[in-house]
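Only one protein chain is missing; all other protein chains are in place.
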Amino acid sequence: MDLTSFLVQALIGLYKGSLYWILALGLVLIFGVVRVINFAHAAFYVTGSYLMYTFYTYTSNFIVSLIIAMIITGALGAIVEITIIRRVYKLETIYQLLATFGVALIANEAQKLIWGKGVVYISIPETLSRGVNLGGITINYYMALIVVTGLLLFIATIVFMNYTITGLRTRAVWRDPVMSEALGINTRLIYTLVFFTGTALAGLGGALTVPLISVGPGLADYLIVTAFIIVVIAGLGSITGAYIVAILVGVFSSILVLIVPELDIVILYIIAALILLFRPHGLFGER
Amino acid sequence: MYMLRRLRALIDGNIIALLLLIGLLGLISFTGHRFYMYIATLIMIFGIFAMGYNILFGYAGLLSFGHGLFFGVGAYSVALFTLNVYRDPLVGVLFSIPIALLTSIIVGILTLKHGRVYFAILTLALSMIFWSALIKLRWLTGGSDGLVGIPKRGVLVDLSAPTVFYYFTLVFFAAIMLGLYMLNKSRYGLLLRALGTNEDRLPFLGYSTFTLRMIALTISGVVSALAGALYAVFYSVVTPDVAYWTFGAEPLVMSLIGGSSYFLGPLVGAIIFVSLTTTVARFAEYWMLLLGAALIAMILFFRGGLLGFLESLAGRFKLGVYLRWRF
Amino acid sequence: MSVDRRDFIKILGAGAAGLVVGAVLGWATKPSEVQEITRTVTVTTPGVVERRLPKATVKIGVLGIRSGLWSTYGEFIEQGARLATEEINARGGILGSRVELVFRDEQADVVKQARELVDVENVDFIVGIDSSGNALRVGGIVDELGKIVIVTHAATHRLTEELVFKEGKKLIFRSSVPVYQDGILAAYIAKDLPVRKWAGINGDYEFGRVSWELFTKTLKTLRPDVEFVTAHWPKFGTEDFTPFISALLASDAEALHTSIWAIELVTLQRQLTAMGGYKKFKAVISTLGYSMDVVYALGAGYPTAELGTWVSARYMWLYPPTKINREFVDRFKARWGRLPAYSAETTYSAIYMLKAALENAVSLDPDAVVKALEGLVILTPAGVRWIRPEDHQAVYETPYGRITHKGAEVPLLEDLKAVPAMLYYRHPPFT
Partner (left out) sequence: MEILRVENITKRFGRFVAVDNVSFTISKGETVAIIGPNGAGKTTLVNVITKKLEPDGGRVFFDGIDITRLPPQKISRLGLIRTFQVVNLFPVLKVRENLALAGLRAGTTGEVESVAEILGIKRYLDKRLVEVPLGVQKLVELGISLLLKPKMLILDEPVAGLGAEDRFNMVKVLLELKKSLNLIVIEHDMDVVFTLVDRIIVMDKGRIIADGKPENIRENKLVKEIYLGGE
């Protein structure tokens, strides 16, 4: 195993980790503030992919399609929050989980009704489809764009949370919803906004990946597992933790593919279980 | 006189309902209608699974996402035992009990020390490891295709006639249900309910919550594994899907549908779940959509499950409440 | 009712084809098996005129994946089944009985669905089934179902080798070629390519594992000089193959074998292209690369390797160049607006297999129909199918070909390479 291929594998891992992070970000945000484990998160992600496909096919404008896909997904999220999720906040976690699970089931089938059963994807925009050649492996600029977007989203979230009024309000709700309410913060609005933002981020992530992967109805079922592993290992609700763990999982599993192709996925599960056995609150969990 | 009092203390709405159900299940075999018998067998197997699950969930208050593991352990024990050691389904099913016992204790040691949220996550992680192992250990488990040819006709018993297998399942079902009923009435039943209600207080009464949780997990694990064992013999085939977490979440949904705080809740839930999925699956492609909608409707409107709904009706009409196990 | 001219010609054709197969067999196998063949020829004799089935309607249950990521495959099965049924009914049904179809989602507990089809819908036969696990599950209880099940897609060799041949579950048949196509035949293609170092990427489940095992084993015997440098095992439902691809590209392999299929194959091919895989690999063998969902999805962007992207499927619309196949493709296109996918053909032919067997047995009794199906030789769009009596596997040939772009509606194939089925099918007693 020479050094170049090892490094390339790590680089690929960085890109995969960034994708995981974009997928996990909304999940963490929603869990952190709203305290709901959103099972339908990946379904929104895939919805973003489908919307991107549709708008890009019609407009051929990458940026515009991206924004529209993001906003519509967020709006769908907000609608779900207002009609369903809002009514389960006060219930036990398991009911919240099942409610979002129900949403995921409906979303999956709705995608099939709207976009059919076939495979859907778009091409990488011309300028970004070129790339650099590292030891026979082409890493295109679009992959680099994903890594940069992931990092920007991380920085933006941290800045937003710590240095803006809305962010501070959100953090207040994050810490103590009852007290925040007493201080006159409209927690209801914050919850809806956070749900909108979280699902819009899912939509953005989904939209960004259509040029890279292919999309079919029910793809979400396979994505959500990885997202959960990351969020749980990181410690539920930790934003920085989720970023670091997502990148680590990406890089680590990528390198595992290279050195122990026989075992990669089991090893990941075992490591996750070991981490949880010794640090049940996750690597970056607070409590 | 004392015996009579003991006996009277044992009789309540639950046991009457249970005996009626067992009788009804017995009657179905006389119709000779194979599909009804098939559905009834599924109800019994999933009824056992859900009731076993609810020992942990409804009684001890521990949410497990990894019960596919126990179901899978039961199913694979029967398969491996009958195919490699001794070709008999009855011995195979009984063999799964000690294996399940051992598994439960190991799982318990690994998961019960931490809080409830982490129990849920850890059981999920363990069941996923088990699932991957079933796929990876191909020489032993047949990989993703699983193990085929689990015999219904064995050295000791021959269950190949549908009616015979039906009675075989019914005997296990009745024995397990009555056993759980006695457990519910016994001191352990009381302790497990106390555990689910206020586990932090029990140490100050001199009870080790770890031990109590371990007892609950062991009973739950063994009962779930028995369901898996029967399932494997029933289908003659076992594949890793039974250990996947979504399969393990089914008894949870059943418990909630029926009402997890009622003794018979999971069983009622199993009846509804099996019938419902059978019915909606006829709408061919959109059954998942309907399932999702049904789930949301249940959570928004019938949170106590069907039994909870009935109880609130009974309360409204001032009818006595017979089903609630807490009484 | 009388046998019409067209049918008669078809039967004659089938008989002739049966003789050809018989001759091949006689050349390639033991004398005992030749005897079996002579029996099959007699099958095609047109019978007496007054022949009717005991029921006015023959009901066939159709199982396929109808929900989730692979639901398009259930759709293929449905299209094939519908087309065959419409044709048969338009021409007077089977011995005067109409054919009726009942569809069910095999993802909603396949055994439950099969039971319901038999016990509630009272179907006489079951066809379809996409997933290997589901096929084995139904196979496990087939004797309790008491109905013939013709599997038209699931590829596990264990269905026919273990359940039918070893355990004697005589009610199971399969109209589609199993994993032999992905493992053994792929090796026959690979042996003629001027490359020595192979890499593999196959699914981390039995189908993928067995494909690669058969491929490496066969190729090693055919070409002792080859090397297998690396093998990768993405799990079921992998949405992104980049780490696997970079690991593959880091090896010194010259060619790639994959049995990845459906949506995952689309992603794999696109990412392989994007990461420079087609600059590195001189040849790519994609065993299910000519599945129509993949062909349509990749379209003009279907990558071609220097020595060819060799693809196959369980049937391909452009082979064989027979009249019956051309007409089938035309009718299918007219009916569904698309070229037929392989499981559409295998299901279509499964129903014609049933028709032929019923016309011969003149009975719905499963044992009689099993007898009629065993050794049946029938001309179908995919070519002549011979139902091997020992394991109930339909024996027919589907070639591999190189992807080429000629401005047609879909990518086409050139250099079609067919290998006699007798060479690449495994044979009883499967040791």
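Going by the order they are written in, the chains are A, B and C; count residues from 1 in each one.
Note that a contact is a pair of C-beta atoms (placed from the backbone, for glycine too) under 8 Å apart; a residue touches a chain by one contact, two chains touch by 3 or more.
Nothing here was measured: the structure is a model prediction, and the numbers come from that model.
Novice: Taking the complete complex into account, tell me which visible chains touch the one left out.
Specialist: B
Novice: Which one touches the absent chain: B:87, B:116, B:138 or B:193?
Specialist: Among B:87, B:116, B:138 or B:193, only B:193 touches the chain that is not shown.
Novice: Out of B:163, B:208, B:246 or B:279, which is the one that touches the chain we can't see?
Specialist: Per the contact definition at the top, the residue touching the missing chain is B:208.
Novice: Residues of chain B in contact with the chain that isn't shown?
Specialist: Residues 187, 190-191, 193-194, 197-198, 200-209, 326 of chain B touch the chain that is not shown.
Please note the rule applied: only the chains that are shown with their structure count from here on.
Novice: How many Å are there between the centre of chain A and the centre of chain C, using C-alpha atoms for each centre?
Specialist: Spacing between the chain centres: roughly 39 Å.
Novice: Quick check: what residues of chain B touch more than one other chain, meaning two or more?
Specialist: Within chain B, residues 285, 288 contact more than one other chain.
Novice: In chain C, what residues contact two or more other chains?
Specialist: 67-68, 71, 204
Novice: In the complex, go through chain C and note every residue touching chain A.
Specialist: Listed in rising order, the residues are 67-72, 75, 204, 230-233, 235, 237-240, 242-247, 249-250, 262-264, 266-267, 270-271, 274-276, 279-280, 293-294, 296-297, 301.
Novice: Can you list the chain A residues touching chain B in their complex?
Specialist: Within the complex, chain A touches chain B at residues 84, 87-88, 91, 93-95, 98-99, 101-106, 108-110, 112-113, 232, 236, 262-263, 265-266, 269-270, 272-273, 276-277, 280-281.
Novice: Where on chain B is chain C touching in the complex?
Specialist: 33-35, 38, 42, 135, 138, 142-146, 148-150, 162, 235-237, 239, 241, 277-278, 281-282, 284-285, 287-288
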